[in-house]
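Have a look at this one before I ask anything.
One chain of protein is taken out of this complex; the other chains stay put.
For chain A:
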Amino acid sequence: MSNYFHQGAACPLAVDNVDTDQIIPKQFLTGVSREGFGEALFYDWRYREDGTKNPDFVLNKPQFNEASVLVAGHNFGCGSSREHAPWALAQFGFKVIVASSFADIFYRNCINNKLLPARVTANALESIQQSISDSADSQQARQISVDLKNQELILANGEVFSFELAFSDREQLLNDNDFIGMAEQYADAIDRYEDSRANDAPWFMPQSFAV
């Protein structure tokens, strides 16, 4: 086991403001399970009107088949709160998204799905984009290693870029914590909060609701 959170080939998607409707269009939100979204990732870009693959779209190019690090633009994941977006990215095989900024809800959804949203500066993003497009044909040269402890992305050419991540988010990615279980450890504090609320501001505490 390496020291890295992840090592894998990068794929460029230098588009700003990619919204979650693009990542996974609404017609794929009708399911009731968490599975089966990978095929629909970036559907309107990946497939043509007749359902065949659009050979010009980057994910359909054979050299990017194995990509697991998506190098995106600015404000990635804006729009709808659908968690289907990180599900689709993860099920396609991505482990890391690199961008100069992320929309807040999408960012949180990534952390909760162990997908790393690595936020780098705009300059760093430009250098990373440059270096992976220079080495577009070589999977090896497009390798990016992610050191989560030191919060660094290490490119195959040796360049190192740091990324931002809150302490608690790093912990959540490093440890296999049960997200809900962690809050359940505060059950007493939650009980006490509810008790004091019931006295202090009873109108906040719905007792029953007949519909």
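Definition applied: a contact is a pair of C-beta atoms (placed from the backbone, for glycine too) under 8 Å apart; a residue touches a chain by one contact, two chains touch by 3 or more; residues count from 1.
The working rule: contacts and distances are computed from a predicted model.
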item: Per UniProt, the name of the complex member that is left out, chosen from "NADH-quinone oxidoreductase subunit N", "3-isopropylmalate dehydratase large subunit", "Tryptophan synthase alpha chain" or "Carbon monoxide dehydrogenase"; value: "3-isopropylmalate dehydratase large subunit"
item: Residue in contact with the excluded chain [from A:C11, A:C78, A:V98 or A:L173]; value: A:C78
item: Contact footprint on chain A, counting only the chain that is left out; value: 16-17, 19, 21-22, 25-27, 29-34, 44, 49, 73-75, 78-83, 86, 101-105, 108-109, 112-113, 166-168, 171, 179-180, 182-184, 186, 189-190, 193-194, 197, 201-211
